[in-house]
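Let me begin by handing over the structure; questions about it come next.
Of the protein chains in this complex, one is absent; all others appear in place.
Per-chain residue numbering starts at 1, and chain names A and B are given in the order in which the chains are listed.
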Amino acid sequence: MLSMQNEFIVNIADEMQKKADELGAELIIVDAERSPLKQIEQVESFIAQKVDVIIMNPIEFEASSPAVTKALAAKIPIINVNSATSATPTAFVGSNDVESARIAMKYIAEKLGGKGNMVMIHGLMGQAAQLQREEGAKEVLKQFPDIKLLAQQTGEWDRAKSMDLMQNWIQSYGDKINAVFAHNDEMGLGAVKALQAVGLKDKVLVISVDAIKDALASVQKGELNATVFQNANQQGAGAIETAVKIAKKQPFEKEVLIPFELVTRENVGKYLK
Amino acid sequence: MFQNRILTLNNISKSFSGTKVLDGVTLEIEKGKVHTLMGENGAGKSTLMKILVGLLQADEGEVLLENENISGLSVHDILEKGIAMIHQEILMVPGLSVAQNIFLGKESRRFSWLNESEINAKSKEILASLKVDISPKIKIKNLSIADRQMVEIAKAISNNAKVIIMDEPTSALSDTEVKTLFEIIENLKSQGVAIIYISHKMDEIFKISDTITVLRDGKLIATNKASDLDNNTLISLMVGREISEIFPEAKTEVGKTLISVKNLSKKGVFSEINFEVKAGEVLGLAGLVGAGRSEVARAIAGLDKFDSGTIELDGSEIQINSPSDAIKLGIGFVSEDRKALGFIPQMNIRENFSLSSLLGFSKMGFVDIASETKSTQAIFEDLKVKAIGLGQKVNSLSGGNQQKVVIGKVLMSNPKVIILDEPTRGIDVGAKFEIYKLINTLKTKGLAIILISSEMPEILGLSDRILVLSKGKQMAILPKSEASQEKIMQYAVH
Partner (left out) sequence: MQFINTIRQYGIFLAFLIICGFLSYASSQFLTISNWTIIITQVSINALLAFGVTFVIITGGIDLSVGSIVAVAGVVAALLASQPDLPLIVPILGGLLAGLAFGLLNGFIVTKSKIAPFIVTLGIMTIGRGLALILSKGRPISNLSDAFNFIGGGDVFGIPFPIIVLFIVFIISYLLLKNTVFGRYVYAIGGNEQAAWASGINVNKIKMAVYALCGTLAGLAGILLTSRITTGQPNAGAGFELDAIAAAIIGGTSTSGGTGTIAGTLIGALLIGVINNGLDLLNVSSYYQQVIMGAIIIGAVLLDSWNQKKMAS
């Protein structure tokens, strides 16, 4: 797994464990602590243990690729869950991050009526999720030339950092900002806090991605306008199902795409458990 | 007197930023003789030697080697002319062999054709001429300090040195090594080499010197045949006062016993040390380097642990586990290592003075700067510290003034017993006197004083009784009336 310090990844791992228990499969979970090198070493040790199937939650698009190549060379099937690598694995279970940004940005465009000023808070620069969410956002911006991107800056996936950043932007642009797109919920919530503090929240749309518990609660309260639900449960379960199929030499789909879902105040109830 | 003159330093003067450190010094050096330079630190010896070897240029005057004016030549050229210096810190390449070091820097010229075995043979020859038994092939890093010094001398000889300067050559040598060095010096003398010898150690100076020149405050005070001088005369020349003036008799009433040390032992360091010191009394601790004087002092002051024995202060037994304990009980300690244990360089004089007594200036944990300033100003004036003011950093003071600050710090903690370990080491004459006077003042104030010094006149001049240590054992306690340099040495070399 990418990092067991990330709530979303922990959710995927929990769901995988649940599904594995249900299907009677033995599952070993290790934490790569955001180090691609460590991840490769862990895959190597799985190869040495001659496991039936490896499920990897890649840390980086390029750097985690050798793990895939090595597993395939050792004739051990490998499934990428949640994010992709440049080398093609036996199967991929996850969602397309570009799509998540498209969904969020289209919502913004729709709410602003295709015209207005926005800012974007990036994830940690250079990571797959940041790159893909940026790509999706820029794609939509091209379709709506009247939406101006006033500023963009990294919030390093961190709530406090993004809060500082938003405060500084409010100083700079005041009430010119109509919408905020944050690459994850933590940062979205940070922006919400900053806007609330100066009483601007009602005038500014904030949309982020991941649908973590805090974000859902915030959507319900009408603070965060929307988040994009990435179905951790389905990703985790899907990965295990595919793995078991492969192990049993049953036919399987090479690419299982779990669709994103837009969560707004209207439909938040069904995501809150 | 100077028929065999080889080197003349003529009327040399030198100033550093307006201060004259050498004032018209004239020196004549003879072939085959040992000419000793004496003087306190700062008297100008080192500066004079630096000018001689070309490290510094004189403002006035000239240096004549066999009637050739060599002033203004580079260090390298002067070495080529035959003046070599054996440094206090030995400058050699540790990873190279003895032979390689001896011929270092000369490979490319005279000996360029020489291969390894030839420089080895050559070196062996030179070392043999010195009657030194060192293999030319051994690496410098595997040699003792004494052997390295021999190699330096060999190197000087390989340069055909006519004059060899030895700056405190015995400071790191054992007694037997000193003996070997002196044999080599005799040997060099017989070959007609002139030696300029710098040392502070009285006994060896009289043993080795033919001529002695005394410098004081940059001026030449006197040049005499060694046989015409005695210990006291020499000291008087160096410090510019009569002995009786240097160590004025302090008339004090000796009071009750303040500290008494019983059977103090520390395995492998010292054993069965017994003494007591009364109020208004100075106990001198004498002995050679390594005899355990400082170690005894450190144990009493709480810096080191000891194995057995007791210390009584004012009649009751005390437990000392740290310097803090000792200070609280009233035992003050001035270490021989001023830099390492004495002061905080970045702090100013006031802050250093009050370091051991700061709690006395504390009001609810805050430092009462006003009363701190008042008290430190008083001691600043008492000790005549030469500084801009209390706010000057101790780092920027001279050694003597740093020492005054350290002593002041100890005094401010109101000790009953004060231990002074080499209190005058490395400080100028003026400051030395003031410290001597201070010791007498402390006596009259009723402190018990334990004094350690390697300078025999100091010990003899200041102590009421002298405890002599040898190899960690207490050899004798001599009352002042019975003590003499010879007697102390007898016990000390036991």
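Miscellaneous remarks
Rule of thumb we're sticking to: contacts are C-beta pairs under 8 Å (C-beta built on N, C-alpha and C of every residue); 3 or more make two chains touch, one makes a residue touch a chain.
Here the structure is a predicted model, which means the values were calculated and not measured.
Note that the undisplayed chain, when the full complex is considered, contacts A, B. Among A:R102, A:R159, A:H183 or A:K201, only A:R159 touches the chain that is left out of the view. Among B:K50, B:K122, B:K139 or B:K393, only B:K393 touches the chain that is left out of the view.
Within the whole complex, the absent chain has one touching residue among B:I78, B:I327, B:L383 or B:A492, and that is B:I327. Only one of the listed residues, A:L200, A:A217 or A:L262, touches the absent chain: A:A217. As for the chain not pictured, it touches chain B at residues 301, 303, 322-324, 326-328, 333, 335, 340-348, 351, 355-356, 358-359, 362, 365-367, 369, 391-393, 395, 409, 413. Listed for chain A, the residues touching the missing chain in the whole complex are 4-5, 7, 10, 122, 125, 151, 153-154, 158-160, 163-165, 167-169, 171-172, 189-190, 193, 197, 212-214, 217.
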